[in-house]
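This is the structure, below, for whatever I ask next.
For this view, one protein chain was removed and the others were kept in their places.
Chain naming follows the written order as A, B and C, and within any one chain the residues start at number 1.
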Amino acid sequence: MSSSTDSGPTRSAASTAPPTRLAIGVDVGGTKVAAGVVDERGHILGSVRRPTPGHEPRLVADTIAEVVGELQVRHATGPATPIGIGAAGWLDRDGARVMFAPNLAGWRDEPLRDIISARLGRPVVVDNDANTMAWAEYRFGAGRGCTELCCVTVGTGIGSGLVLDGKVRHGAFGVGAEYGHMQVVPAGLPCGCGSQGCWEQYASGRALVRHAREITGSSPEAGRSLLALAGGDLARLTGPDVTAAAREGDPAAVKCFEEVGHWLGQGLASLASVLDPARFVIGGGVSDAGELLLGPARAQFRCALAGRGHRPEAEIVLAELGPDAGFVGAADLARAGTVGRA
Amino acid sequence: MSSSTDSGPTRSAASTAPPTRLAIGVDVGGTKVAAGVVDERGHILGSVRRPTPGHEPRLVADTIAEVVGELQVRHATGPATPIGIGAAGWLDRDGARVMFAPNLAGWRDEPLRDIISARLGRPVVVDNDANTMAWAEYRFGAGRGCTELCCVTVGTGIGSGLVLDGKVRHGAFGVGAEYGHMQVVPAGLPCGCGSQGCWEQYASGRALVRHAREITGSSPEAGRSLLALAGGDLARLTGPDVTAAAREGDPAAVKCFEEVGHWLGQGLASLASVLDPARFVIGGGVSDAGELLLGPARAQFRCALAGRGHRPEAEIVLAELGPDAGFVGAADLARAGTVGRA
Amino acid sequence: MSSSTDSGPTRSAASTAPPTRLAIGVDVGGTKVAAGVVDERGHILGSVRRPTPGHEPRLVADTIAEVVGELQVRHATGPATPIGIGAAGWLDRDGARVMFAPNLAGWRDEPLRDIISARLGRPVVVDNDANTMAWAEYRFGAGRGCTELCCVTVGTGIGSGLVLDGKVRHGAFGVGAEYGHMQVVPAGLPCGCGSQGCWEQYASGRALVRHAREITGSSPEAGRSLLALAGGDLARLTGPDVTAAAREGDPAAVKCFEEVGHWLGQGLASLASVLDPARFVIGGGVSDAGELLLGPARAQFRCALAGRGHRPEAEIVLAELGPDAGFVGAADLARAGTVGRA
Partner (left out) sequence: MSSSTDSGPTRSAASTAPPTRLAIGVDVGGTKVAAGVVDERGHILGSVRRPTPGHEPRLVADTIAEVVGELQVRHATGPATPIGIGAAGWLDRDGARVMFAPNLAGWRDEPLRDIISARLGRPVVVDNDANTMAWAEYRFGAGRGCTELCCVTVGTGIGSGLVLDGKVRHGAFGVGAEYGHMQVVPAGLPCGCGSQGCWEQYASGRALVRHAREITGSSPEAGRSLLALAGGDLARLTGPDVTAAAREGDPAAVKCFEEVGHWLGQGLASLASVLDPARFVIGGGVSDAGELLLGPARAQFRCALAGRGHRPEAEIVLAELGPDAGFVGAADLARAGTVGRA
């Protein structure tokens, strides 16, 4: 139920530079807690992973204490090592309280930061997990050097982060950069946020699986591969199943990515009208499909971009850091103190 | 065809403070050029107005030279008086070129700033007119003291400006804060920007008049007042006609504002998911209707806000500076140099 | 748990005409079984009502046998009395099998007619319950004399029936006149039929309650009356609560009817483009609100009608027969044999 790794020589030992200041990052998601020791160049010296022990904040704090303790022992980091947390919830402006979590029933106005600090006996920095991912990509990944950067994490839902002028932007109340809740379909699908027609209902892993089930339900022969991947039970079909089928060229699975990619690109075009970033970095599990997702997204982005042809177009690129980005960015934000926050 | 005013004692003479540094602002819209001399507190010492002489940039520059000359003579401002221009187009990041103007057929990649500078024989600062309005409201109006401010100008279309941390944000390529081109209806009404379903097709003066015509066309008795205001010819019905009727309680006109206000609030809710500002300032001609517009907008905003009840809500307030805001903000941005730009 | 009534002199005794041929009708809904003895003028001589005993067809047949037996004894009808059933499911062309029931999980390809016939020991006629209501309104209610008639039953969902040239139309496979499943919102709300954006998700009692909850959730003061009617628990709010509040002028409740009425009228306009009926008869529990529903429906119908002003407009009227229409029509269809079917 838990795993730990130490990065081999390839990632960390090649350098003979002087020892850099380490930090510990923790990524608290709905199903797993991942943590790692990260150096100033974003290299992961070691990491550990646990299932999330329910959503009760004190249990979560216990698990965080465990993984942090394990990493500290293993890597002999001292008590001054900065600790950063990325959490799947909407935090207030100070990163002190989780106000709401559309995809976690239990978190409503929880003083998460103080609970964790008390448990660890030292201060921690907490930010939204998509923000920490965005920060990681900005510092060490596909967003390097970009002063106006939008990151979109396409997983079960959509997470998002905005980095402007070298700072993660949080909005006035901490809930900025929740792009997934732009309304893209009036009177559309209900969302966990309490509204309808949110982007994350159409451009996410959830949508991918919904399309796959619809196709398979309406055209059994078209969906045969998908059904087989789900062991004959559509209810068990997952996003990675659809990705696997699409990679092998299954037309039904490819079509699912076209549909989700279409909505992804449409939403990016709306974001371009609001923020006009230089680059969109697309991460999250669904982006493992690469061009299967980004191809249709770019096509619709160009088609829907206001004033297309008369303005420079933002790049749309894949994230580079993978699923560890959440704790890498959290570690780096903690090390940076408040430098990276706005 | 032209008019000029000098502000009376109420606005400018009360202060005995030392003379403040003056600036000249010019607002270049599709139908009129308005300009004024503005002091450091945002007071207008004098203003002048001309019809826009077609959309040819050189003709526009001639008119700008005329109004600036007239103001300089009248107010004895020196050659060092900063001059700022707010223009109804999408400017590049430096404010040098108009790349595109969804509502002005003629402007495509025009070096507007250099044309005007050459004509005046001195440097000018150029920004989008909705940005200069936003800046004016931030400095002297309904946005004072707000560090995360969205301004939405509801006129024939929708203009918009974003002020963060005391700077107008332009995005990476200069086209940030064109909220009017978020898509709110998939496969919806065509827009001058080349896309479909843009917010400005649903939450603008154009939409107000469209609804008024629809109601009047389908229910002559319901639309009798509106038809009378249009002199019996629906094609001549204007936004101010609908406002006038709504103010007198005409149910059809009130319904038009409910519809436009609904879409306005819906779009603001999406903006809150992207930007999470502390305040929305709503200006433009349609906002003259006050609560007739803002009431329905606030209702739908609260109804559509993601996570409502679990987060602080942005204020939605009326702009305070009226139609002069465009040149007031342009003047102040010019005086500030690059301080207010990002 | 059961109730029975005998109609008083007002409804049935006034006539001294020769005894007319009686028939028994049974209306099988998701929550109740209602049955009555009906004469040739549509008068109800007596009726009885039971809760639906689960959705298992054999249990339903038992209940039908009970209520039919009770009515036969009480009204001394003979073994030749025709028996008609209206059932809340999609029947095949012959009325033999229930193929599907979007709002009843249990019925999938059930030979309902044979099960009931076997249980009663005699033939029965089975039709969709909205079709039997439509037939009742055509024969004895608001649809009298209308040769092109659409009935729309606005209850929890939407039921519908089409009577052309004196016959209930069933389509080629029995599933004609399921208007509630026209798509009115692309990528819209999920429906029990397996599709998205169906009319019955927007113009039904379910939508009424959804809007009421949204308003109350987002504006507690606006929804105070509604919340009080629900005993402080939004989850317990019902359609009749909203109707009661709207009748007393509660603005939030009135707004809910405006929204549902808007969608009702919009769908009727689409039906006019397909069927061009002379009259729409609107029944079902939500229509108890009368003009609160029909006013906004008529307004939107006129606004959305293709070619409005250049064509005659269908009437939109309330049903006249109330909740008994289901068994009244079933009885009459059984008496008519196959005369009323196409």
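As a working rule, a residue touches a chain if its C-beta (ideal position, glycine included) is under 8 Å from a C-beta of that chain, and two chains touch if they have at least 3 such contacts.
Treat the numbers as computed from the prediction; the structure is a model and nothing was measured.
The hidden chain makes contact, of the residues B:135, B:202, B:257 or B:327, with B:202. Between the chain not shown and the residues C:56, C:94, C:248 or C:276, the one that touches is C:276. From the options A:108, A:167 or A:302, the residue with contact to the chain not on display is A:302. Contact between chain C and the unshown chain involves residues 90, 99-100, 102, 108-109, 147-148, 164-165, 169-186, 191, 193-196, 198, 266, 269-279, 304-312, 314, 342. Against the chain not displayed here, chain B makes contact via residues 185-190, 194, 196-197, 202, 217. As for the chain not pictured, it touches chain A at residues 186-187, 214-215, 217-219, 222, 299, 302-303, 305, 308-309.
Definition applied: only the chains that are shown with their structure count from here on.
For the pair chain A and chain B, the fraction of shared interface numbers is greater than half, so the two copies use mostly the same residues to meet.
Chain centres were defined as the mean of their Cα atoms; on that basis the chain farthest from chain C turns out to be B. Taking CA atoms, the transformation carrying chain A onto chain C includes a rotation by 180°, reported to the nearest 5.
Rounded to whole angstrom, the centroid-to-centroid distance between chain A and chain C, based on C-alpha atoms, equals 48 Å. For chain B, residues that reach two or more other chains under the stated contact definition are 186, 305, 308-309.
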